[in-house]
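In what follows, a structure is listed as structure tokens, so that the remarks can point back to it.
Heads up, one of the protein chains got dropped from this complex, but the rest are sitting where they should.
Up next, chain A:
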């Protein structure tokens, strides 16, 4: 069980949160002009790394805010929590 620090509410049990997949995936500006491969890449293809992963979480059973988490997918260690709209923190996979 993870203890996730909501940027507003502070540390809360993982059960209060929903997982929202990989973060920082921008919708293509001219989506109508994309071919099928590029559209599928945007919709479905994710990095799925072993190690550092930037991802979105939702405090579903608390303040209902979305935010970003930097998490190690091997150890589950949470390395950073930051609000939607804030820049991706400067963390590299080899920092730990």
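In this text, a residue touches a chain if its C-beta (ideal position, glycine included) is under 8 Å from a C-beta of that chain, and two chains touch if they have at least 3 such contacts; residues count from 1.
Simple rule for what comes next: contacts and distances are computed from a predicted model.
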Leaving aside the chains you can see, what is the UniProt protein name of the one that's missing? Options: "Sarcosine oxidase, gamma subunit family", "CoA transferase subunit B", "Hydrogenase expression/formation protein HypE" or "Peptide/nickel transport system permease protein". "Sarcosine oxidase, gamma subunit family"
Looking at A:24, A:64 or A:88, which makes contact with the chain not pictured? A:64
For chain A, which positions touch the chain that isn't shown here? 8-13, 15-16, 61-65
